[in-house]
Each structure stands twice: as structure tokens, then as C-alpha cells.
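Just one protein chain is left out here, and the rest sit where they should.
And then subunit A:
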Amino acid sequence: MAAPERGPEDLTRVCAEFTVLLRRRGVPVGPPQTAAFLEALYLLRPTTPAELYWAGRAVLATDVAQVPAYTRAFAEFFAPAAGDPLPTAPADPPPSVLDTESEPLARLALDLAGEELLDLPEEARVEASEAERLRQKSFARMTAEERRVAALLIRRLRVRLPRRLSRRRRRAPSGRYLDMRKTLRRSLATDGEPARLGRRRRRVRQRPVTLVIDVSGSMTPYAHALLRFGHALLHAGHRVEVFTVGVRLSRVTDALRHDSADRALDEVGRRVADWDGGTRLATSVTQLLERRRGHAALRGAIVVICSDGLDRDDPRLLGEATARLSRLAHRLVWLNPLKGDPRYRPLARGMAAALPHLDLFLAGHNVASLDELAAVVAGHATSARRV
């Protein structure tokens, strides 16, 4: 407990240094929070490390997902002086999927290294017949050059997502609800005679999409295409969350925000450590359910799982997880590239267990199939089922 026993300037400096360390450890602390922390210390004059810990936590770690990072930084910064053991982290698992611990793995710059899309003009002309051939070709059998063009095709896919009525009402020229505020305003001009009524109607909200992409070895070419699909959706302004599953679950939505799809994919590669490894699909989907249960990314959303269904987990688990997912989601879609082969039968035990719970089972192995996904999902836009 070195901090509060020094002079006031020292205390200020300790606060500042601690918050700098926090920022470096991934806890985003703003200057007002640093000031608030200092204020709290003056107020409390903490005498035990536990007091210091909890005060800092209340002020500086404003999301339970930041608590592990905060706790480590606290230990690193104060522990050499502190005698008592530190309080433990909360008993409940932090429910955010944000995985800050993914170790950067430099080994994959994806096979995109050669695919620098940037120097290719966005409007590159793809001849119609050539485009059609590419649309039908499986991602796995494409050459690097074909993939580059396919990426453009994916970027141009037009997706319309299903929508639902929000409970929020906004002003409109017509609608079933009165806008009293506007009505009053207008009637001021007519000496209080409400000659023209203002109206409101319920706003229409788009349903969110959540992509869950298997990045195990056998899925790599498809995973890249799907990530590009996610990138395209995100940049078309849709509400999208993207997760990768392998040995574990990672949220990669933020990595995909980069304008350039190639850079975004590089970033995903850096963040996802289990690329090209095996799959623990059931475990990962269960994790997703636990951490985002009831979250807008699942509840009422369109959830798309992309995997070949070859899972190291107990198939029963996958059956249960998909059942729960399908109860939460508006639509549960499974893309299995193996289905692109007409001889394919979903016999893998995990896949068979998941099958009864799916709303849609598609291949997703080529551009045409992704287009089909977009069309089928939008096709339900008009149906009011499962609102």
C-alpha cells in the first residue's frame, strides 16, 4: 500500500500512472475517471488493499468484462507493496464475449497475402459469363485470382434483412397515432383550432444478423468467404455481429470494421488464435449462449452458423445448444459447404443432432449459395411468423 501514504502530488502521480497502466492493459479509462478515482481516494483514505481495489474497480472498471484486466493490472501495480491477498474476481463468469486474451498468432496472414484487392478498382468489370462460372465454383477450388474476383462479387451481394415493427413511434405524414406536440404547434396558428393533425407511426427496425463462423482447418477457404460476407454486411450498414469458433469462441466484429476487407481479415487473423485448429463447436455455441443469452445479437436475430459439422464435442451437446439457439433466434440458418456436393448426406452425428432445430440448411460453398442465403432470409421479411 504505497500509494496514499505519500504526499498529495505523489498520490496524483500514482493515480495517473495506474490509469496509464490500465489503458495499456486494455481497460479504457478516460481522464474524468482518473480524476474521479483521485477524488474517491481523498474521500476514502483507504487503509487496506481491498478498499483500494474496490474503490478503483467501482470508478475505473465500468464493465464486468474489464474486471479480469483490472485485477491483473491492480496486482501488477500495487501488489509489491501490498501485504494482504487481493479480493477475488466475481463468482459469475463475465458475460461478454469480447476475448481480450487471444494471443496474437502471426502465422496466418491468410492466403490472402497475394490477394491485394486495393489496386483493383472497385468497379472492376467482371464479364457476365465469367461471373456466373465463378458464382457456381466452390470457394475451396478457387485459385488465388478467382478468389480476388469472388471477393468483389461477395461485396456486391445485395442483402435485405427482415424487419420488424419497433415500439418507438416517430413523426410521419400519416399513421395511426396522434402527435399531440405537433398538433398543438400547428393549432397555435389557427387560434387553438386543431385544423391539421400531426401523426406518428411505429418505426421499422431491421433484425440483426449474427454470423458464427467455424475457422477449423477444413473450413478455411469458406471461412474467409464468410468473413468477407460479414464484412460486406457490416459495411452496408446492417446490424451484424461476427463470431469465430474453433477451439473457442472469439468475437471479431470490431476487427471487421476496417474499410478494406483485406486489412479487416488480417486483423481477424491476428485476433483469432485457433485458426486452422480443430473445432469444439458445441462448446463454443454453448459459450455464445451463456454469454449473450437474451442479448439482441441472439434474441430475435438471424443467426447463421457456418460449419461442416465435424465436431470434437459430444453430438448431444450440439443438439441441445442448437435447440436453445433456435428458440431464441428469429431464424437459425446453417451453412455447410459439404452440402454443395449433391451426394452429401448429413450423417456426421453432430450435424444430424442439430438438423431438426434449423430453419434453413444451405451450402454456402460458393457465391451463388450466399446469394441464395440473402434471398431466402429476406424472403421471410414479409411473413410475420415468430416476431
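Convention: a residue touches a chain if its C-beta (ideal position, glycine included) is under 8 Å from a C-beta of that chain, and two chains touch if they have at least 3 such contacts; residues count from 1.
Definition applied: contacts and distances are computed from a predicted model.
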item	value
Identity of the absent chain, which is to be given by its UniProt protein name, from "Germination protein YpeB", "Transporter substrate-binding domain-containing protein", "Permease" or "MoxR-like ATPase"	"MoxR-like ATPase"
Residue in contact with the excluded chain [from A:12, A:138, A:187 or A:218]	A:187
Interface with the unshown chain - residue positions in subunit A	28, 30, 32-33, 36, 39-40, 43-44, 50-51, 54-55, 57-59, 61-64, 67, 87, 90-92, 94-96, 166-169, 180-181, 183-184, 187-188, 191-194, 293-296, 299, 320, 324
